[in-house]
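What you see is the complex with one protein chain gone and the rest in place.
This part shows chain A:
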Amino acid sequence: MTRPAAIVLGCSAGGPEALKTVLGGLDPRLPQVVLVCCHTGSETVELLCELLARASSLPVIEAAEREPARGGVVQVAPAGYHLLVERDLHFTLSTDPRVNLVRPSIDVLFASAAAAWRDALVGVVLSGANADGAGGLRELRRLGGCAIVQSPDGALASAMPQAAIDRAGADHCVSLDAIAPLLNRLCLP
């Protein structure tokens, strides 16, 4: 398998807690691009970034338009905008209509990332209360990417990981605690 160049993570309800566990367990030497799409009710992701940064082994910032997707830092989709990755690995934002009733949508991020990185991408679906992410994960797998889904049994909200498994399937369906070690193994040389 191609060594991944990027990791995309999606979640909603129960997501911030799950993200803390995953980002806290990542090896700080990971060179990969790490992108997060987490549905929040808030108008900005400033607090989410702060919260995650405290737990994460990598810095956490909001993804900005026209910026390159950089390694060694976690970049979070801004509230109210879809985050897309261009083929030249820069970010584009969009205020196009909600997808699956949400914006940012995990499906939108995952699908554009899949087209950009193809088989050099790992997608992770965590706790969440709706089905966003399932379509994107399906697209990601179709283009050769590797899908990790948090085991619905242990998830704070199981609908999102369950929908991902039902509609996309998974290369790894593991408990929350096992996700970071798995990512480290897949991603470190």
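The working rule: a residue touches a chain if its C-beta (ideal position, glycine included) is under 8 Å from a C-beta of that chain, and two chains touch if they have at least 3 such contacts; residues count from 1.
Throughout what follows, contacts and distances are computed from a predicted model.
Between the listed names "Protein-glutamate O-methyltransferase CheR", "Maltose/maltodextrin transport system permease protein", "Molybdopterin-dependent oxidoreductase" or "ABC superfamily ATP binding cassette transporter, membrane protein", the UniProt record for the complex's undisplayed chain reads "Protein-glutamate O-methyltransferase CheR". When the whole complex is considered, the residue among A:108, A:126, A:147 or A:160 that touches the unshown chain is A:108. From the options A:2, A:42 or A:92, the residue with contact to the chain not on display is A:92. Among A:49, A:84, A:106 or A:176, the one in contact with the hidden chain is A:84.
Remark: the omitted chain is touched by one listed residue; of A:47, A:64, A:101 or A:188 this is A:64.
Contact residues of chain A toward the unshown chain are 64-67, 78, 81-82, 84-87, 92-97, 108, 112, 115, 118, 139, 142-143.
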